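This is the structure I have questions about; it appears just below.
All protein chains but one are shown at their positions in the complex.
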Amino acid sequence: MFEMLNTILKNLFSGPVTRPYPAQRREPFASTRGQIKSVIENCIFCMRCQAACPANCIVVDRKEQTWSVDPYRCIVCGMCVEVCPTEAIIMNRHYRDPVKHREPIVKHQEGPIPKINPKAKGIN
Amino acid sequence: MSLVALSRKKSPWLLHFETGGCNGCAIEVWACLTPVYDVERFGMVNTGNPKHADVLIVTGCVNARSGRVLRNLYSQMPEPKVVIAVGVCACTGGIFHDSYNLAPGADRAIPVDIYIPNCAARPEAIIDSVLHAVDLLEEKGRSYDARRS
Amino acid sequence: MIGKTVIPFGPQHAVFPEPFHWRLVMEEERVLDAIPGIGYMHRGIEQLATRMEFAKTLFLAERVCGICSFMHALAYAESLEKLMDVEVPPRAKYLRTIWAELARLQSHLLWIGLAADAFGFESLFMQAWRVREYVMDMVEFTEGGRVMTSSVTIGGVRRDLHEEAIEFLLENLDKLEVGFEEVYQVFTEDPLIKHRTVGVGILSKEDSIRLGAVGPTLRGSGVAQDMRMLGYAAYGELEFQPVVEDSCDSYARMVVRLKECFQSINLIRQAIKKLPDGDVLVKVRGKPEGEVVTRIEQPRGELLYYIKANGTKSLERFRIRTPTLSNLPPLMHMIKGACLADVPVITLSIDTCIACTER
Partner (left out) sequence: MGCACGDRPTSLDVGGSAVSVTAGFWLMVLGIVVAPLVGGLLTGLERKVIARFQGRQGPPLVQAFYDLIKLWQKQPRAVNRIQVVYAYAHLFFMIVSLLALLLGQDLLMILFIFSFASVALILGGLSVDSPYSRIGSQREIVQLLVYEPILILMVIAFYKVTGSFMARAAWGLGQPLIYQIPLVLVAFLSVFIIKLRKSPFDLATQLHEPHQELVKGIITEYSGPHLALIELASWYEMVFLLGLVALFWSTSWIGALILAAVFFSLLTLIDNVTPRATYAWMVKFVWKVGLGLAVVNVTCLYLG
């Protein structure tokens, strides 16, 4: 009882630890996995990300040259980023915002598929 | 803004129901109640009782059994009310979307107003959604008043 | 006044964050019988695993439970490594140990908060979760996610610890220890908490063995069994003794968990000191074949993975026995004859995790 009294009085006088979130945003840690972004210019439509995704949320269409992801199914494991040979998918540190309507993200690539040597990055 | 509208915005009472995911989002919802994130700043308290709640937070994927409970809870909440689906499981089923006994998303059971993606949803995202939810509550409150009068 | 009442305890209830259903047959305030109702969280994981590729099943295993997600991923990776004869680099083993202990810390602190909540002690709940945020920061800084870490993979770990991260860990461990000391003092010395827990939910040593209790529930009844003694990951090279209490009641189980937090902090410090250099990942080739059983000490007790593979890209059988499942029979034994006010206390004293149990 007195131990708790000690603790709560200390809390009262040292002030709240609450992060004033919407007013002041804390920079996420460097290693935080937030969301995946596609750099569609680099995409060679190798379909590796589609094969590696555990939640089957990535659909790659080589014929139409589209790359699409359902962000409301993506579990942010980072497998697609790991297997991508051309750095066409990157992980950034910011989480996705809440929305009222959910829609998949579809990216379309213009022009011919780029010839990027996958060896340049060295596939694991 | 009228006093009523202001009050609706300032006092969203929360009901949390874990329909059956992995608990990850559920503990993040609880983390929001605790000192570091503290949603009581916005007047939010965890009521644990559908009859007192304004905001229903659903975490986890919905199966037949928990869907029934979820519909019950939703129908017991008095108007105006807002539903937030937290995490990919509540949005679409996430990694479990292919499973034999799950509905792909909580919106198959009850109407959902706000979706939070990510696995697991971060507390910051949940606070963001609460701020969206109070605006929606006020909007829904106005249309409820119009229907009532 | 009123004869027998049946109280539906859950599935939606403020004390448990999970949908768990008790039908409590009550007479006045005494529980005559307790009938558990389950199935609210069934996701069909075991069946789903037989349709998924074995490498993706890792992420599925991780999502069996959000509180001990790391432990499930670890158990899965360890099982497949045994099946495929992979030798994990020593640095990866140490990293796994560090992260496993961080997971244990956050799980125990979460439980401390929920237990305080079951006593109706709100300020202690807040204090425990406030301290827990240090652990969550450490987890996020080193693994990239607060809850789902996705840091283990078959053949090693996906992330390395650099100098900065180690400094961050050590710094936060000190803060955590100071904060946790306060919570520990309150929990073990508050007279009303003692009143609520001492002698409540007695599980004798014989009963605990007969009914198959595991983890802190078993250790609270005076049996020194800890799967970490098997020496998976790097536990074989670190010094520790299982925490045992022998008063066999809710208080004993509570103290076991509290002391394990200090033990975890100590283990992380040891592991950081001994952390070897080198690679953290070896390349894994081929497909698994054969069957294997792995036992891992989860925060809640012994976790058992049984995996049978037949050389195809998916597993043939994937079976998990979680600690809560083993602890349910002892719980049913304890809850009969208790007061309604003691039901949350007793239920929480085994630290139920329904998400694990129903999968």
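Each chain gets a letter, A, B and C, in the order it is written, and its residues are counted from 1.
Note that in this section a contact is a pair of C-beta atoms (placed from the backbone, for glycine too) under 8 Å apart; a residue touches a chain by one contact, two chains touch by 3 or more.
Not measured: the values here are computed from a predicted model.
Student: Which chains here would be touched by the one that got left out?
Tutor: A, B, C
Student: Of B:Gly24, B:Gly93 or B:Gly141, which sits in contact with the chain we cannot see?
Tutor: B:Gly141
Student: Which of C:Met126, C:Ala213, C:Leu304 or C:Leu325 touches the chain that is not shown?
Tutor: Answering carefully, the residue with contact to the hidden chain is C:Met126.
Student: If the hidden chain were put back, which residues of chain A would touch it?
Tutor: These residues touch the chain not displayed: 1-2, 4-5, 8-9, 11-12, 14-18, 20.
Student: State which residues belonging to chain B touch the missing partner chain.
Tutor: On the chain B side, contact with the omitted chain comes from 3-4, 6-8, 10-11, 13, 33-35, 38, 40-43, 45-49, 51-52, 54, 78-80, 141, 144-145.
Student: Residues of chain C in contact with the chain that isn't shown?
Tutor: 1-2, 5-8, 13-15, 29, 116-127, 130, 190, 192-193, 195-196, 339-344
One rule holds in what follows: only the chains that are shown with their structure count from here on.
Student: Sort out for me whether B-C or A-B is joined by the greater number of C-beta contact pairs.
Tutor: Pair with more contacting C-beta pairs, A-B versus B-C: B-C.
Student: Relative to chain A, which chain's C-alpha centre is the most remote?
Tutor: C
Student: Using Cα averages as centroids, what's the distance between chain B and chain C in whole Å?
Tutor: 27
Student: For chain A, jot down the residues that touch at least 2 other chains.
Tutor: In chain A, 17, 54-55, 75-76 touch at least two other chains.
Student: Please set out, as single numbers or ranges, the residues of chain B touching at least two other chains.
Tutor: 35-36, 94-95, 98, 119, 122
Student: Show me the residue ranges of chain B that touch chain A in the complex, using the header's touch definition.
Tutor: Residues in contact with chain A: 35-38, 41, 84, 88, 91-95, 97-98, 113-119, 121-122, 124-125, 127-129, 131-132.
Student: Would you pull the chain C residues touching chain B in the complex into a rising list?
Tutor: So the residues of chain C touching chain B come out as 11-14, 17-19, 39-45, 47-48, 51, 59-60, 63-67, 69, 110, 113, 125-126, 129-130, 132-133, 136, 145-148, 353, 355, 358.
Student: State the interface residues of chain C toward chain A in the complex, per the touch definition above.
Tutor: Going by the criterion above, the answer is residues 52, 56, 58-60, 63, 123-124, 127, 130, 140-145, 148, 150, 158-159, 182, 185-186, 189-192, 283.
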